[in-house]
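The next block holds one structure in the form of structure tokens; read it before the comments.
Of the protein chains in this complex, one is absent; all others appear in place.
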């Protein structure tokens, strides 16, 4: 099964041994270690949505150690969080799980049509805290996208120069996109392509719907009869759009939803050749025992132990 | 009682010995030294509101040494002020009380709906003046919040790299918040969370009201029946929102008010698990003897010597 | 035939031996090597137009190696692409073909009347990936042109200081130009002049129409009876506008078009003294066998083997 | 009389010996040397108002040496001017009089409601030209004030690090101030406070009227019965507002006015505890003999030789 990791690492042929080692750490850690699949726990909702909306459903989550421990115990591949949350536990949990510093963040006390996150972390912080990589959100479609791409360019260049991995959250949003368009297949695939061209090692996108947003793109899909009917087909198209599958693409679970529907989506990701999930609110907003059970099911689906 | 300081310092596990030593200086100085509680004297009103509004009520306060001496004599944990006021006394009072350089400031000769302070100090100045930390104001909710978060990111990173503590004034303000919303519980708790995630060691917020501003947050509070009826309960929620109590959260007294009402608020902070107060106008705008008596009462409430 | 390369290099008299060596690499590689003509394969459409519009017509093109191999097998002079595509193949194809890092890019999820691309690459990346040069797009006519010229100034200065060549895509666009004006002869010639004055070694423009956009320029063309009737005449004028032919000017093929019409344009470029073509969509959007045949014809036209 | 200089220097307790030496140079030079009073000649009107408006009344002033010589011969404490004027005479007059490089300037070919000056000098220039300090204008009340404060912060920090003195012109102007408000007592006092908090060693303000601009401030003045009836009282209040008199505050003469009225103002400054005057147009716009006589009277008033 390590062969799969070696194969994946071979795609990152321009990266330093240091960066490839950190990618290997992500791929080899946890219960899915070595399988080429990943389940990552991200906890940036305290910043993004506010503390009560994030942690009141399961107040244990106010405590920064809770999430480190949850990620470790569930056998996740990595834990991703903003500066504060990592500072509050990186020493205690040193070496127990690969960390990703979520280096930019946005809050909801001010919201705008063309969003941009504030850069709240740095490569130096990531090194100081023992992280394996940095995480950075871009909003393709925003009038501010140019600024975000350029911030990412600078930060990713620095990260690569010190052997870190670069994880990009690529979420289309902005004044020229419809709400439906944010998860339209053509738009999500485009967002994956942009992240890949910007030099991301790992790309996180939302699960795509079968909506097609841009007229010119719609024509291309229809003329070439790109299959988009099932979730697996759509996932396959998004993965293909990230260098024909030669970049790690993972999918976010989004808002808390019904378990069975969630598992169905995981099967779609798996069957479409997706590399895994990044699961926040669906895990840490339920009691720990339930969360562990929930993540266990997800991991077993990816591992092929259950359908 | 030193055990409490050791416990608090243990929360800052990612910080250097230098930064922890400066946090220890803040926690161990003055009459509340060692108790885990703090009373800090801040005097930035000359800049923020103008000299006559600030000092005419007690003209001794025009003199920069006055405030150093007041903080020393009252047994405060620290004195915080802008560059000019610190430069005017830092040599005379060297070593007598921990200093915090208030590194950004705003004046009222120009006011805007989405405020941002000017960066008026620097980490180099703080080191040169022998400060234990820097203070920085953010206005979550302002259209300029991104800029402020990024300024804080840079300055806090530099401060930590040279062993200083970072104190963040987190005051929600901006065009998308109602006046009432600036002290709404959900908003104040969110502001505390943001400061914590940005890497603040000490967080200063306003006392929260029982108003809930954001509809989505309101739903969460109501659904989860978060207790918000008493001031102590609200303080507890804010402290919880700052990493489950693992960050020092202190509260500002606001405009000059009746003493008994102020003491009642202090009791609420104490009983809700708040770490202390930052008291400006209520202390330096009254004659020195009265101010010392007033601060004595506050300190005794925190120390548990009186109710 | 090498004499022609020596002659061309003599025009770059202010450049370092390193930069001249990289220009020589471009000029001496591939089937047109030594002829002073170039055919370059650029693949930035995944970023510029989205993956499905770019690669669904020939899905092999989703794979980053496909384009390296196509450029090598067709005998092109160089391959140009954004960071991600180069990172995905630069080690595998090291030394097989000169590479040009396309250092800024624009996507269509947000479009504006006065466009500007995001800087997505760097000179350091170009060196790390073994490139011979950087590519940079400017949009003369955009309200943002000043920013782009200044970005190019900085990046070109750095590139020259480390011996890289500078290739400028000079595409007039902006709120003060009509759609027709973007390819007007006066405007294209002006765009070539601007790129040359900014210090470009290689200039890429669109094929000019016989439209004249700017009234003052129109007067000059008419008064001086500048010949503009045939494509060859217009190409000659554009080449003349780039330092009387002492800068390498190549032309882009634009959208996919009928082959015979394309070849006719190539003959016009050749006969007008143009230095070659940069051919993206017309090559990689058809099956590999057809693409090779198509490029073979283009190259033979430039080589003078066929008319 | 030197005791007064020693006393004044003691207020700058956080400054380096180098900076204190330069302050001493300002205080000890000229006919008022050692008295703690200063008369400074500033000539930036050529930039600020244009050459003819500035120098046509006394054409000798077109020549840059004229002003150096006037300042020397009149026995002023220092001469302040923009880069060009200082470059044109700093070698010829080396060591004859302390120089202040006016480091930002504004012209009237473009005027705006919320003004900001261009930074036209630098600390390096000041050192190269042998200056004792830099001068910097801020416009509190301007929407651009934040930018100016931050420019000043950076430049003052650099100046202090190399032992220069920092002189701040603090002139309230901007869209939220009435014309009358620009010299209102509350506003001028606030401007002095801001400059002091920003770390100025010497503060230059306009003479305040008895108008009170800001409603909240007006209340404070009235409630506390701050005396504002005479010019001396108003000067005293402004000086108090600059750290209770522990910063050097000097006053500008403004537009050319009748001599007797001007001398009356000087007596007001003197009697109110002001530290002196900065006199431009009222001196250099009259013939040299008259200017020397005029400045002689001013200096004698400050020296107490005449009333």
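Chains here go by letter, A, B, C and D, matching the order in which they are written, and residues are numbered from 1 within each.
Convention: a residue touches a chain if its C-beta (ideal position, glycine included) is under 8 Å from a C-beta of that chain, and two chains touch if they have at least 3 such contacts.
These numbers come from a predicted model, not from an experiment.
Taking the full assembly into account, the omitted chain touches C, D.
Touch with the chain omitted from the figure is made, among D:5, D:41, D:76 or D:90, by D:90. The chain omitted from view is touched by exactly one of C:174, C:253 or C:274, namely C:174.
The chain omitted from view is touched by exactly one of C:14, C:111 or C:307, namely C:14.
Annotation: of C:46, C:61, C:98 or C:140, C:140 touches the absent chain (contact as defined above).
Mapped onto chain D, the footprint of the missing chain covers residues 46-47, 49-53, 56-57, 59, 62-64, 82-92, 105, 107-112, 116-122, 124-125, 128-129. The omitted chain makes contact with chain C at the following residues, 11-15, 114, 140-143, 145-146, 149-150, 153, 157, 172, 174-177, 186-187, 189-194, 196-200, 214, 216-217, 220-221, 223-224, 226, 237, 240-241, 243-244, 246-247.
By definition in this document, only the chains that are shown with their structure count from here on.
Path length between chain C and chain D in the touching-chain graph (shortest route): 3. Of all residue numbers used where chain A meets chain C, under half belong to both copies. The two sides are thus made of different residues.
Mean C-alpha positions place chain B and chain D at a centre distance of 36 Å. Between the CA-based centres of chain B and chain C the separation comes to 58 Å, rounded to the whole angstrom. Among the residues of chain B, none is in touch with two or more other chains.
In summary, the structure contains touching chain pairs A-B, A-C, B-D.
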